[in-house]
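Below is one structure, written out as structure tokens; comments come after it.
What you see is the complex with one protein chain gone and the rest in place.
This part shows chain A:
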Amino acid sequence: MARIVGGLGTSHVPSIGAALDKGLRDTPEWKPFFDGYVPAREWVREQRPDVAVVVFNDHFNALFLDRVPTFAVGCAAEYHPVDEGWGPRAIPPFPGASRFAWHLADTLVENRFDPEIIQEIKVDHGLQVPMELFWGRPADAWPVKVVPIFVNVLQYPIPLPARLYELGKTLRRAIESYDGDERFVVLGTGGLSHQLQGARAGFLNREADQRFLVDIAEDPDRLAGWSREQYVETFGGEGAEVVMWLVMRGALNREVVVRHRHYFAPASMTGAGMIVLEDA
């Protein structure tokens, strides 16, 4: 039977990918950030997940404002890196778990979530960076298949935090009703606090970020009950995307064990958080 071996949360700042591209991993500015992921990568190596469901948002790289799905499920066989303006990054394409993705689409619709179904799309740093952080960049092929869940967190109305938490619960049902024996991880990505535009640009909230890294494990129901405004006020205009962690958290049991946790600020302009959770 298919099962979830854990939930991973991480920021997905593009500068992290750029730092890797430029060979800056061990510079004084970046080393403390990347070192924080070493135990998480060890956990991934030990757990050997077959499939990663990656909850993220496209940042107007593969999707534009001409059509904005609130939720979309990638059912493709393969996902290439998209050109974000600097040319596609030199990383291997991500193999898709398309059979499970279709089962997920079925399960979501049967449970009254109605996602867009995508069969051809490229992926931006929102998916790339978390994969590189947890698996490391492979020489030629990724050792895990991906199922991207795209969430609109940019154009209002964005979905309610409570809805994302519910989506996670339905995702768990899809995994547990899947007729395979794959081991799944769910990645919630984005955040933590940052704001890139407006006079409040450069806003960081280290205290709220560190509190979030505790509450996402211990008190997810409270976080799911927050309004969107509360997220924007607390984490900044762009930091509100951290609501996507609630999908990952909803896919786990109410009680979880925190295997690893890390915080570093600022990564570029962002409070960067990481967590590794298992069902208790």
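By definition in this document, a contact is a pair of C-beta atoms (placed from the backbone, for glycine too) under 8 Å apart; a residue touches a chain by one contact, two chains touch by 3 or more; residues count from 1.
Assume contacts and distances are computed from a predicted model.
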One chain of this complex is missing from the view, so tell me which of "Protocatechuate 4,5-dioxygenase alpha chain", "Carbohydrate ABC transporter permease", "Serine/threonine-protein kinase RsbT" or "NADPH-dependent 2,4-dienoyl-CoA reductase, sulfur reductase" is its UniProt name. "Protocatechuate 4,5-dioxygenase alpha chain"
Given A:20, A:82 or A:144, the residue that touches the chain left out of view is A:82
Identified contact with the non-displayed chain, of A:36, A:148 or A:237: A:237
Of A:26, A:46, A:140 or A:229, the residue in touch with the unshown chain: A:229
List every residue of chain A that touches the chain not included in the displayed model. 15, 59-61, 64-65, 82-87, 154-157, 195-204, 206, 228-229, 232-233, 236-238, 265-266, 268-269
